[in-house]
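Note that one protein chain of the assembly has been removed; the remaining protein chains are unaltered in position.
Every chain is named by a letter (A, B and C) in the order it is written, and numbering of its residues begins at 1.
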Amino acid sequence: MLRFSTAGESHGESLIALVSGMPAGVPIDGARVNRELWRRQQGYGRGGRMRIEQDTAQFLSGVRHGKTIGSPIAIEIENRDWKNWTEILPVETGDPAKHKAVASPRPGHADLAGALKWDFPDARYVLERASARETTSRVAAGAVAKALLLELGIDVASHIVRVGGAELSRPATWAEISALREKNEVLLNCVDEESEARMKAEVDIALRTGDSVGGIFEVVIHGAPAGVGTCANWDERLDGLLAQAVMSLQAVKAVEIGRGVTAAASMGSTVHDSIGYADAPQEGAHTRFTRDHNNAGGIEGGISNGEDIVVRGYLKPISTLRRPLGSVKFDTRELTKAAYERSDVCAVPAAGVAAEAMVALAFGKLVLEKFGGDSLRELKRNYDGYVDQIRAY
Amino acid sequence: MLRFSTAGESHGESLIALVSGMPAGVPIDGARVNRELWRRQQGYGRGGRMRIEQDTAQFLSGVRHGKTIGSPIAIEIENRDWKNWTEILPVETGDPAKHKAVASPRPGHADLAGALKWDFPDARYVLERASARETTSRVAAGAVAKALLLELGIDVASHIVRVGGAELSRPATWAEISALREKNEVLLNCVDEESEARMKAEVDIALRTGDSVGGIFEVVIHGAPAGVGTCANWDERLDGLLAQAVMSLQAVKAVEIGRGVTAAASMGSTVHDSIGYADAPQEGAHTRFTRDHNNAGGIEGGISNGEDIVVRGYLKPISTLRRPLGSVKFDTRELTKAAYERSDVCAVPAAGVAAEAMVALAFGKLVLEKFGGDSLRELKRNYDGYVDQIRAY
Amino acid sequence: MLRFSTAGESHGESLIALVSGMPAGVPIDGARVNRELWRRQQGYGRGGRMRIEQDTAQFLSGVRHGKTIGSPIAIEIENRDWKNWTEILPVETGDPAKHKAVASPRPGHADLAGALKWDFPDARYVLERASARETTSRVAAGAVAKALLLELGIDVASHIVRVGGAELSRPATWAEISALREKNEVLLNCVDEESEARMKAEVDIALRTGDSVGGIFEVVIHGAPAGVGTCANWDERLDGLLAQAVMSLQAVKAVEIGRGVTAAASMGSTVHDSIGYADAPQEGAHTRFTRDHNNAGGIEGGISNGEDIVVRGYLKPISTLRRPLGSVKFDTRELTKAAYERSDVCAVPAAGVAAEAMVALAFGKLVLEKFGGDSLRELKRNYDGYVDQIRAY
Partner (left out) sequence: MLRFSTAGESHGESLIALVSGMPAGVPIDGARVNRELWRRQQGYGRGGRMRIEQDTAQFLSGVRHGKTIGSPIAIEIENRDWKNWTEILPVETGDPAKHKAVASPRPGHADLAGALKWDFPDARYVLERASARETTSRVAAGAVAKALLLELGIDVASHIVRVGGAELSRPATWAEISALREKNEVLLNCVDEESEARMKAEVDIALRTGDSVGGIFEVVIHGAPAGVGTCANWDERLDGLLAQAVMSLQAVKAVEIGRGVTAAASMGSTVHDSIGYADAPQEGAHTRFTRDHNNAGGIEGGISNGEDIVVRGYLKPISTLRRPLGSVKFDTRELTKAAYERSDVCAVPAAGVAAEAMVALAFGKLVLEKFGGDSLRELKRNYDGYVDQIRAY
C-alpha cells in the first residue's frame, strides 16, 4: 500500500517526507524532484522566505543506484533558516527566555484553535507545524508518486484559473497546462497571457494595500484509464480521496471535481456527458467510448471514467496580512493586532504544485491497489494486461 | 476508534450499516433513527421508490436495553422492493434469463466506468451498489453518531441554500436550520419561504421537461469546542476528513468549508475573521474568544475553532433523466439512449440528510480520538474536563 | 483492499460478517460456506450450544448469480437461541427485571476486565460479545477468502497437533491435513488415529472431572508462491499479520510460525533450511529452489518463501469450568464461584477451523495487495504473470 507522511517544523532543522509501498525499479531523478521543489517556490507575490530557502531533496533511504528498491523512501529537506533558530527552537530545554512567542493569534491560521487544543500559552508551536512550509515535504513525496505514474503514461499538472477577481477567460488544453511546467519564469502559472496579466494586477493591489489574495488552481490527471477507485465503499471512492487530499492543503477551503460548482446550479441535460463510440481506436484513449464533454471531471460514481480527471482547489487569501486584522493578546487578552510573520501575498501557483503532489499520491495509492506489483516490471505487465482488457471490452 | 461501513444492493434483500467503536451507555432511540431515515426520503421531486420503501432500522447487535454496549452495532434496513427482485438478483446461480441488464450506460453514473473496472457485460451490478439507495445505511449509521454527539451538546443539521438557479436570499440562523428537522412536511428544506418557492419552481421546470436539477446543501455542526482535528498530519485534518465524507456521497461534485468558494475570489482583509475577547463568558460558547464573522466555517488549520462548523456540498443534477441522454449499447455499441431506471428529479434535501450523517460520523471519530472514553460516563468526564480547561484558558 | 468486520452478540438475533474488497466474478457456493460453519461446530468435547445452532449463512449482499460482484458482502447467521433471549436481551429498554446478569466474573474470560472497561455492573454485555460464538462470523467471512485463494490454487487447512498432554506422534503431510475436511465425523481433527485416541482420553479426563483442556492447532497454507508480505514495513509483514489474526481468536495465547518454539532453544545450524536448486521444474512448486526442510514455516523476513506456510495456535483450556474456580460477586464482593454458562470442554478443532478463516483473510489481503485485480479474470492474469516471472527467475 502506497502511504506517505511528513514531519518537520517550519523553522526546525529540516523537513522529512516518508513514502512507503513503492514498487522496486522505478527510476527516481533527484534533479526532477528538486525541479518540483523549485516550482513550489515560484509565483508572483511570494514572501521573502523563498529567497532564503533553495530547497533540495536529500534521499536518506529507499532509492539506490537511481531507482526505488521497494523499501520506505525517506527524504530530508534542509531548512537553511534553521541556523537563525537553533536557540529559539532548541530540541533540548534550552533557554526559555529566547523563546519567540507568537503573542496574538492570527485570524485564519490554526493559532488560536491549536493553542486551545494543545494547551499552549502562545501559538509558536502551532505555527511551526501548521505553516504551509510543510507542503515542501508533500511536494517531495509527490514527485516520487509522479515518477511512478509517469511509468504508466499517466501525467499530473496544474494551472491557475483564478486569482482574486481575475479569471481565466477560456478553456485550457492539456498540452498548454503540461507545458507550463517547463517555464523557468513563473508569473501566475496561467496558460493565457491576457488572463495572467489581469491576475497579476490583482496581486499588485494586494501588494500595494498590505493585503493578500486568493485564487483557484486546477489539477489535471491525464492518461489514466477507466476503473481506478470504486463505488463499493465510501472511503475508497476516488472523488472522496482526492477531496481529502486537496482540502488537507493549508488554505484550501473548497474542492471541486469537474464542473461541480456550476453543475449544482444547472439542469441535468446541460451537465451530463453523453456517451458515444468511436469508429476506430482513438489516439491517447484506452477505449473507443467517447464523451461530448467532461463536466464530470473524469470521475463518475467514485471511479475514473477514462477522461482527464479534473480537480480544482479554492485557495483562501493567505491569513497573514501586512495590515494585520484585529486579534487579542494571549497573555493579557487585550485587543491588539494579529502577530505578523513574514508571509506570501499570493501563493496560488505554489498551492497548485502542492496539490499536484497530493493528487499524484492519492491517485498513485489507488493505482497500486488496482494493479498491484512489487517491481516496475510486474506493475507494467499488470497495467498493460488491464489496458488490453478494456481496449478489447 | 469510531468506524463504519455499509453493505447492500439497491434491489437486494436488505441494506446493512455496521458501526464500531461507540462507547457503552449511549441511549439509542429507534424511533429517532427511523425519523432520520424518514427525513432522507422526503423532499419535493423525489422518485417513486420513496413510496415503496418506508425504511425502518432493525438493530441486530450492539444495542441492548436501549443503550449501546460497546460492541459493534449492526443495523439492517429491509428493501421492500426485494420481493420483486428475488429471481432477477438471486444470490445463487438462478436463471440467467431473468437477469435484468442495464443495457446502455447512463451518463453521470458509475455504469460505464464500473462495467470496465469489474469486466461486467452490462451495468446492472454497478448500478446496484453505486445507487444513492446506499445512503440509507449511512443515515442509519449517522443517527448513531448523532446520538453520541448530542450527549456532549453537539448537534448537526442541514438546510438547502440553492436548487438550480434559485438561491437562499439571506443568511440562516442555527435555530432556523435545526428547527427544520421537526417539520413533517418537507418541501425543499429551506429556512426561507420565498426562496423555497423559487426553488420549487426550478424543480417544476425539471419535472415538466423530463430533466433533473442540482443544488447546494449546507451542514452545520453546532456546539463543538475548539480543538477537534489537527494540523499535525495531513490525513487527520478535520477539513480533509469532512471533505472526503461529503464528496463520497453519490452526486456530490464539490465541497466547501465556510465561504470557501467566494474567498478564493477575495482579498484577505475581507475574508479572515478578526478575533476579539468578550468581557464575560458567553452563553453557548466554550471560551470568551469571539469572531466578527465565521467565513472560515469553524475550521482553521484543520482544527475546529469553536465557531459553528459549516460544510457545503454541491450536488450535481441526478444523472438519470426521463429524457435520457445519448449513450451506446453495451453489446452492439450502437448509439442509443441511456437506460432509464425510476429515479428522482431533485434529491438535494435528501443529500443534505445523508451529509449530516457523514459529517456526524467523521466528526464523531475525531471527537472520540480526542476525548477517548469506553463508557458515556468516562467520555463525558473527559469532555467536561477539557471544556473546563479551555474555559479557564 | 480486502477488509472484514463482524458484529453480533452470542444470544442476540443474529451474527453479521461484512467482507469488502473482493474482486468480482469469484464463485461463492453457499453449501461450501455452510460446510465450514458445520466444521466449526464439530469436535469431541463441544458444549450443548452446538446442538441448538445449525449455523447457516444467509448472503444479504455482494453475491449475485452465484458470484461476487465487487460490492461489500454481508452475511447473516441466525442465532436460533435468540427466541429464548428476546426479553432478556431486548434492543429497546425492555423490562430490566428480566436481565440475566453474569453475577460473578469467570477467571480467564473478559468478564472482569470488560466490566471495569465499560463500567458495567455485571458481565452480561461483555460475555455476549467476547464469547467464541463470534468466530461463527469469522468462519463465514473466511470461507469467502478461501474461495478467492482457491481460484489461485492456494488452499488452507488445519489439523490438531496436541490436546492436553497428548501430542501428534509424527509429521503430517498436506494430503492428510487437507483430507480431514471431507470427514463427516470429526473427533479431534487429527491425522493420526493413535494420537487422536490419546487426545480423546485427555478430553474424557476433563469431562469426568468438570474441567476443560487446551491444545494446539496447526494451519497450513499450501500452494502460495514466494513474495507475499514484505520486510519493508513492520505492519505489512506476513508473520506479524498472521500472528495478530490468530492471536485475536478467543482463547489463543501463543502463536508460532514453523518450528518457532523449539528453534528458540536450538543452534542455528539445526534450524535454518538450506537452499538447493532442482534439476528440473518441480510439480506443485513455482520455482526450482528447494529446501531441505521447512523449519521457517514458509516465511523468511516477513515474506512467503514458496514453501507451505505453517502457523500454530496455542489454545488455553476453555475458561468456563463445570467445577467453577474462585471468584467474587460483582455486587457484594463476597467470595463465590465463577458464574457458569453452558460451554465446551474442548474446542481445539473448532479453533483450528476459525484460525483457517483468519489465516485465509489475512493472507488474502496481502495476495490482493500484491496482485491487484478488480475481476477474477484480471487477478488471475496478474497472478499467472507473476508465477511465470518467478518460474523464469
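By our rule, contacts are C-beta pairs under 8 Å (C-beta built on N, C-alpha and C of every residue); 3 or more make two chains touch, one makes a residue touch a chain.
Please read all numbers here as calculations on a predicted model, not as lab measurements.
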Given C:54, C:84, C:173 or C:244, the correct residue touching the omitted chain is C:244
Touch assignment to the omitted chain, from C:80, C:117 or C:380, lands on C:117
Of the candidates C:297, C:349 or C:372, the residue in contact with the absent chain is C:297
In the whole complex, of C:54, C:266 or C:282, the residue touching the missing chain would be C:266
Against the hidden chain, chain A presents residues 3, 5-9, 12-16, 18, 20, 23-25, 30, 59-66, 69-74, 76, 89-94, 96, 99, 114, 117-120, 125, 128-129, 374-375, 377-378
Omitted-chain footprint on chain C covers residues 5-6, 104-105, 107-119, 126, 129-130, 138, 162, 164-165, 205-206, 209, 211-216, 225-228, 230-235, 237, 239-250, 252-261, 263-269, 271-277, 287-289, 291-292, 296-297, 299-306, 314-319, 321, 323, 325-328, 333, 335, 338, 358, 389-390, 393
Note that chain B touches the absent chain at residues 1, 20-21, 70-72, 227, 230, 232-233, 236, 368-374, 377-378, 381-382, 385-386, 389
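Definition applied: only the chains that are shown with their structure count from here on.
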Between chain B and chain C, the Cα-mean centres are separated in Å by 37
Chain A and chain C have mean C-alpha positions lying a whole-number Å distance apart equal to 43
Whole-angstrom distance, CA centroid of chain A to CA centroid of chain B, is 26
For chain A, residue numbers touching 2 or more other chains are 227, 230, 232-233, 389
